[in-house]
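Every protein chain except one is present and positioned as in the full complex.
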């Protein structure tokens, strides 16, 4: 249950409401959105508490919520969340294409790819400056140099950029450069990082963890929302199963499920999930057909020389070829691209 | 490696070829297609054996195969397999819709549903007369009575029928009634049953096992092909993962993968995989977008009263509603429906 | 809920009880054990039905059961099931060792291995005459010839034998030779086969399916019990997970769980689960420590030449070496070996 406070409720009034809740032995969690304080009551309070709260003038409304992720749920907010980043609307009618190489590997190659994917119809540029790698001996990213290249690409193409933040120490630095902050699958339950990003004034794209249930994914989003950041994009990127032909198993059912349970936009990453570029066009089409609000597609001008995840990267030409059928599928289901 | 024999090779000639192979210490497996004998050589024979075999007049050609599933592979046969059942082309340009309730529960209700799904555009009728149930205390199917109802529905609608065979003892009986024999997920590695069905003159729809890799699924198909039955449909129906919101996890990447590795048509069952009717239209669209050659969709006129799998069954109205967008997606990718 | 009938209840009396149950709209499933009829009521009947039934003289007792597997549950029968096969007590204080090669590959080699494992302390001989193989091109077993070799080994060693039945057609043949019938992991939900084996007068060892939950495994056992066969051994053999270093993931927690939920004896197969002989002694010790009532260990005199599963087979010497520590662990937890 969420208590939505009046936007002009005073601190003492909020305190008073919290005291009333606690006096009936319920825990309460204070949160906020852009306009007002929100009080989440843990557990299922009865009629008595509701009557008391409804009578308080500082309370705007009481929203019963059946899911453990309160603020991320459709119960709390039924209309889809949309927001705008660098001129691109997220969660709207148009399906958003994020594209670029896995990692920023150098200035020339990145700028070249950025131009190519812009031509192809990309709305947002991606590229990792900090790379989470299984081995300490693998390429770990260009770090701030990479961020600068991303910023230059933004300037040249006019497209907003997204890049991953891997750790708390670099949140401030990454946020200084990027338009959207990405949280990788391995960090989906790095709760301290999520809390910090919840307090940041930047949208966050939250990848689903490799072994996270849909509910755990929405609970991770709740860490962002309950700390005040409502501009959250969910991104399905494959779960770990016994199948070894693909890198992971893309769980496309998670798209309509997450959209039914939550008001947040849901994107799909067909590159990391499959690990094979040949599958990317098929799974991109399928993702849009399943209702995805956006795609995150890896493109590299020479995948064989990529320092990271070459086998799953499309060459720009293949990326371009898949845009027309994607547009056809989008139109069929009443969307644009 | 597969040795394709001349259609008019005599038995002694075939024996002679097999002896030559064995004399170089390779195992050989004798198989056939509709026209001629096929000899599968186990292992990777060298130039010497190839030279000997090429010189034999009874040998039509030698096909090198890199996959363990020889006859099911694209190496062996590059063009897609298509065949016709009761006037319906399987594996062709048109996407095939199989529809009907999970189980045949009674004459009236089945005939009513059959008419409804025909109106909706179904090409083939489904319905289980023998049901594999986790509990011995659950409804186990109407058995032969169910088969008779299916046959009556075929007569009335003009649509061919598909039903599951659960065991060897009923192969003959089921085959007498049905147009396509279905092998359920739990029987995907019931190798003795597969061998019998390989010798049957009926097409077989082979569901992927819940924990089967794509390779194991194609190896199961190989049991059918190597026993002489080439009219095989692969059907993805979800794999078992840790996610509990859906009944299984529909692995749509398996569609383009299976089609890349094999010439066999690939269908998708969005009903059993998700276990929730609300997800069926989304995953049907996604399946077609991913390249599926057909769909197997459960429809029930009153899902709440279903004796089996009600929660995943669409009512006929919802089934009808999804046909138009399905057609749109099919056209976008150059197919029909 | 299970209604235990009096051993001398007449058919009409049983019919009368079933009618009374159905008159209150409950389904009832008629089963039996060695002594009397058992009536399983599906669902949770209330006080009214219980009162009626308790008043009927043909009813011996009413056993409330909270699990869907009624007859396999501890609710129905609290004391552990024990039985004797060829002089070996199953489910008793002594931990039972089943040993031998994966497949019977030839008379000489089998008899030699049989002698060796008998020396090592094996209680029961194993060996497959029918082998379920992923590929149709792999060795499929010696079939009846293999059964004869097993029978000869029994005669020579005095040890009872266990072998797998793969299909319905060979149930009778296999049962004629073997002392215990094994159902493999791939057949755990071959319900028609289970029903036939439920009517057989031979103990059955039921392996857990690769992707079966513990509940599904016990429900499969229920197919055997509800058809009248109570001499059932459960055998954990590893489940399918994302880990690739081992062939499967041995789920040893399933041992105490299955023993808590069910009265049936629980064995462990450390060979198939790990797929690596080096791990077999460790996992055998762990299985006994976790409470397993028996082990099924593959031993082969020359694993490198094995036609099937060589890498997981111990040589007899290694098998012998692990017996002493196994005995130590058994004694520590109050058992013998």
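Letters are used for the chains, namely A, B and C, taken in the order the chains are written, and counting of residues starts over at 1 for each.
The rule is simple: contacts are C-beta pairs under 8 Å (C-beta built on N, C-alpha and C of every residue); 3 or more make two chains touch, one makes a residue touch a chain.
If you're wondering where the values come from, they're calculated on a predicted model, not measured in any experiment.
By the touch rule given at the top, the unshown chain touches A, B, C in the complete complex. Among C:51, C:78 or C:244, the one in contact with the hidden chain is C:244.
The hidden chain makes contact, of the residues A:223, A:267 or A:282, with A:223. Across A:20, A:73, A:187 or A:253, the residue that sits in touch with the chain not pictured is A:187. Interface with the hidden chain, as seen from subunit A, comprises residues 27, 29, 40, 42, 68-70, 132-137, 166-170, 186-187, 189-193, 195, 209-211, 216, 219, 222-223, 226-227, 240.
Listed by residue number, the positions of subunit B touching the unshown chain are 240-242, 244. Contact between subunit C and the unshown chain involves residues 211, 213-215, 239, 241-246, 249-257, 260, 273-274, 278-279, 282-283, 285-291, 325, 328-329, 331-333.
Convention: only the chains that are shown with their structure count from here on.
If each chain is reduced to the centroid of its CA atoms, subunit B and subunit C end up 32 Å from each other. Chain geometry summary: the mean Cα position of subunit A and that of subunit B are 38 Å apart.
Centres computed as Cα averages put subunit A at a distance of 48 Å from subunit C. For subunit C, residues that reach two or more other chains under the stated contact definition are 240.
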